[in-house]
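A protein chain is absent from this complex, but the other protein chains hold their places.
Here is subunit A:
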Amino acid sequence: MIRLGVPSKGRLMEKTFEWFGKRGVTLSRTGSDREYAGHVEGADIALVLLSAGEIPRELALGHIHLGVTGSDLVREKLTRWATRVETVTQMGFGHADLILAVPKVWIDVDTLDDLDAVAAQFRANHGHRLRIATKYHRLVREFLREHGVADYRIVDSQGATEGTVLNHTAEMIADITSTGETLRANHLKVLDDGLIHASQATLFRSRAASWSKSQTETFDALADRLRNG
């Protein structure tokens, strides 16, 4: 039996159930809506319902063999993610882009080149580094290091990130956006080259979990069905 971790609520859960169902694997919750237990028909698999944010860690620890979560969460939460999990397949839903956004009124800023120049100007004027509110600390830091942007500072924001600029707790944000409406409502715009990661729901395989011969066979048979679905 292999253990499959799936988001425990919301649209991500519904879409995941639907996606597996289309491929002949029926996932269902057992008991009441509040009980985080599940059931799989049609394969020797145990369903483990978890918060999407916990799935990367559970995969890395090998507590689950397979897991469905956003590719952004895996990249943010796991160092050297590709050595710890393997992408089985992208699932084609849960699309969300992690982007850098600045106030629309910054008409002098369209690109990372501009951002870097403005960060220097801001630090000289204000005596502190330009603050970027985000919960994606690692992804933002690595992206900006790769592009040689300096003189910024990350401030943690676990929710309502778009509002931080209005509240003067940050100068700009890095956040997930699927439609851009919240950005517009908060008078923000996306940098032209500010796409940090295009995330979607992805089925990952743990490299740390123990894989017996029968578990590997179960996985191989399942993977064929899922990829060809």
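Everything that follows uses one rule, which is that a contact is a pair of C-beta atoms (placed from the backbone, for glycine too) under 8 Å apart; a residue touches a chain by one contact, two chains touch by 3 or more; residues count from 1.
FYI, contacts and distances are computed from a predicted model.
A chain of this complex does not appear here, and its UniProt-recorded name among "Sugar ABC transporter ATP-binding protein", "Heme exporter protein B", "Iron complex transport system permease protein" or "ATP phosphoribosyltransferase regulatory subunit" is "ATP phosphoribosyltransferase regulatory subunit". Shown as candidates are A:9, A:23, A:57 or A:147; the residue that touches the absent chain is A:147.
Per the touch definition above, the residue from A:6, A:25, A:118 or A:176 contacting the chain not shown is A:118.
Seen from subunit A, the chain kept out of the figure touches residues 79-80, 103-108, 110-111, 113, 116-118, 120-122, 125-126, 129-130, 137-138, 141-142, 144-154, 165-166, 168, 170-172, 186-188, 192.
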